[in-house]
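Submitted below is the structure of interest, expressed as structure tokens.
Just one protein chain is left out here, and the rest sit where they should.
Here the chain labels run A, B and C in written order, and each chain numbers its own residues starting at 1.
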Amino acid sequence: MEIGFLGLGIMGKAMSINLLRHGFKVTVWNRTLSKCDELVEHGASIGETPAAVIKKCKYTIAMLSDPSAALSVIFDKDGVLEQISNGKGYIDMSTVDDDTSLKISEAIKAKGGDFLEAPVSGSKKPAEDGQLVILAAGDKALYDEVLPAFDVLGKKSFYLGEVGNGAKMKLVVNMIMGSMMNAFSEGLTLAERSGLNPATLLDVLDLGAISNAMFKMKGPTMLKNSYSPAFPLKHQQKDMRLALALGDENAVSMPVAAAANEVILFHNIFRCQKNQTNGQYFFSSNFQVNKDETVFFYLIFFLCLMTPP
Amino acid sequence: MEIGFLGLGIMGKAMSINLLRHGFKVTVWNRTLSKCDELVEHGASIGETPAAVIKKCKYTIAMLSDPSAALSVIFDKDGVLEQISNGKGYIDMSTVDDDTSLKISEAIKAKGGDFLEAPVSGSKKPAEDGQLVILAAGDKALYDEVLPAFDVLGKKSFYLGEVGNGAKMKLVVNMIMGSMMNAFSEGLTLAERSGLNPATLLDVLDLGAISNAMFKMKGPTMLKNSYSPAFPLKHQQKDMRLALALGDENAVSMPVAAAANEVILFHNIFRCQKNQTNGQYFFSSNFQVNKDETVFFYLIFFLCLMTPP
Amino acid sequence: MEIGFLGLGIMGKAMSINLLRHGFKVTVWNRTLSKCDELVEHGASIGETPAAVIKKCKYTIAMLSDPSAALSVIFDKDGVLEQISNGKGYIDMSTVDDDTSLKISEAIKAKGGDFLEAPVSGSKKPAEDGQLVILAAGDKALYDEVLPAFDVLGKKSFYLGEVGNGAKMKLVVNMIMGSMMNAFSEGLTLAERSGLNPATLLDVLDLGAISNAMFKMKGPTMLKNSYSPAFPLKHQQKDMRLALALGDENAVSMPVAAAANEVILFHNIFRCQKNQTNGQYFFSSNFQVNKDETVFFYLIFFLCLMTPP
Partner (left out) sequence: MEIGFLGLGIMGKAMSINLLRHGFKVTVWNRTLSKCDELVEHGASIGETPAAVIKKCKYTIAMLSDPSAALSVIFDKDGVLEQISNGKGYIDMSTVDDDTSLKISEAIKAKGGDFLEAPVSGSKKPAEDGQLVILAAGDKALYDEVLPAFDVLGKKSFYLGEVGNGAKMKLVVNMIMGSMMNAFSEGLTLAERSGLNPATLLDVLDLGAISNAMFKMKGPTMLKNSYSPAFPLKHQQKDMRLALALGDENAVSMPVAAAANEVILFHNIFRCQKNQTNGQYFFSSNFQVNKDETVFFYLIFFLCLMTPP
């Protein structure tokens, strides 16, 4: 099976290597073409432009950094639209919003192409191990055809119906996670300040029914105050906000998520202030968690400030 | 090692049998003495009164149904206080509030006895399997001495410092769980109402970093609307409220828990109303409301999980 | 001074009569032209189309029912754009959102015209009495020129800077009011359920520093449970939501407004359910629920106050 692959960032590189390892023929393209060289060593061909990749391959996967990059490979000169046509399928696995997905879908379909949005859960490690979770939505026939590729890339893929549902599913999951991480932060803070050892709380939680990988992974680093502050927190706040907006549209009352959102927003404000004062406090490697996380890093931070160690 | 055991409810019975199986000599007492017979078959001796048990045994464990029962075995005629003295240890494993624990602790210590509060996580099954989680606080020396018994009763025991910390730790855990179950309910409702299949949401959650036993166990039944509404929800609301009060005392801002608490309170109100009007309201076919209501059925659930009945 | 006037609904009619009374020459247009006749009796001329009005008058005021009507008189055939030009000013006093205002502003300015958005606080009575509050934004020079008209129409007019600020100011005011009415409802419910007479609470409030016309007007009717539930509550919820979105954009944390928004949303849901099941639920004799529901009847109310019908 021949597959085009647009975008060789951390995720795209791992995913395309995975496909090559499993016997797929892969034609890659990246904005900075030099990044393609390593893939060539693994057996990939190079396409000079997105259009060239589309022309050559029946199926093309895109894994781009953000909505503007996702739109750019479609609509710009030498972009996907110039070559997409009847019988060709385009699978966008980037994490983009609803609207971006719909815009791309409409453009592709207007040219006769088939389209799937297929955002993933999981970051670098799962991408390398083929352990992503794939949330696909759009043309069911295309989904069925590219299932062999999804089987290589992920441990599980879901077909969720119409375009937009992939993005929505991610919002719902992220919203639950955002509220949970806030609840977790509140609990750690409460433990600490009421005279309990928060490290013991982590142990107790880990033995109970709500034990989960996220608490396990982030709890200990939270207690160490060792975060890497690279991630733009605004992105996480945006996810919570979009989920709340989805609730507004569908008349769903979500007071817990709303409270969590305002907390994140508040810390965002402080973040700005922190930047001004060159403060070090937020950190971490896990992408998804990074977003969610800021909340509690800050809570932790002021906990530490507040409480005699 | 000889151990007294007061209270042979579901939990107490399982725990004392466990001790007998592992070679402890156990003298049991129960308000309804006939309940002791089964234990005798397993090799236990009987004490006619709490005082008699204390007199006979160096260490006595209590596992009673509620604060008033826990106070009664101490202060009533033929109670613990009549025989507790220097060199004797009393371990209360009932789930009681902070104040009750302190009252018992002070009375025991005034007589020269040693005291541990040691509430547990886990219900009947873990009690039978010796898989409880024990949250002990009080006299450290006593803790060290009865560790062999704790090792039999639980998969893990924690020493948490001064009396009251066991109750506090349970509150913190329950608060996190209460907020989480609210976040989960919001997510299920949002999924359903925005056109996603909530069963798929469960699958997606289960593959991610926040997968946990509670979501796994309760999610599917929530989607079937099969709840057993028997539990007095006020108890759960009280736990959230006590955690918030603990936050108030210690100047911890917990907006997510506060929002969750008000949701539970609101459904409480409606629940009452439903009872009055014999209404189908919350068990009607309207999915959303049922989902909202799940919040408290599942809060109920985890309370059951956590608290010996 | 000659002024064009587009839209003779309840508000527009009262406003144009007011202008005529104070000696302005007014040329009116209305979608249903027959409505212009009454104005002619007061001395107005008639314009056959929006374009005709613009052609004739240096300044034209519009007072239309909603964003789509506001856009329609601009962009449709025989619309404002066909005649607007250098030296002509267009003042839109309709209540529309930010985006609509900007769209109109850009179209007018592209043709060389000047533009003011100028939404008002106050409904029929203040419109008749020239007691509106005018929130103007856009071309400062135009504002200064039409001040004599504003002086007739309102008791006070504000120049708020760039286009969009009028709509924003209304959102902020409505948000504060929405939170206040929720706080008021909570207080009435708490009084009632904790054994106080809520009517006495109204008296006590009225003697204190937070006494205000809204509480005074709505309190007594709330206690009588006499609401007219005709208003589409979604509109109010939308205002709260837009204010929260404005907060999101500007990194302002507003937990109180967020909580209020979710309450309104929740009652919205129940309202729908009631409709489906034809239930008396919220209009039942149960005081508490009625009181809770008041939240939105009173949000409705203030929307009515604020928005020309």
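We adopt the following convention: contacts are C-beta pairs under 8 Å (C-beta built on N, C-alpha and C of every residue); 3 or more make two chains touch, one makes a residue touch a chain.
The model shown is predicted, which means the values in this text are computed figures rather than measured ones.
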| item | value |
| --- | --- |
| Missing-partner contacts on chain C, residue numbers | 121, 133, 135, 155-156, 158, 160-162, 165, 168-169, 172-173, 175-177, 179-180, 182-184, 186-187, 189-191, 193-197, 200-201, 203-205, 207-214, 217, 243, 246-247, 249-260, 262-263, 288, 292, 302, 305 |
| Interface with the undisplayed chain - residues on chain B | 237, 241, 244-245, 247-248, 251-255, 258-259, 261-263, 265-266, 268-269, 272 |
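Everything that follows uses one rule, which is that only the chains that are shown with their structure count from here on.
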| item | value |
| --- | --- |
| CA centroid of chain A to CA centroid of chain B, Å | 38 |
| Rounded Å distance, chain B centre to chain C centre (Cα mean) | 54 |
| Residue list for chain C, restricted to those that touch at least two other chains | 255, 259, 262, 269 |
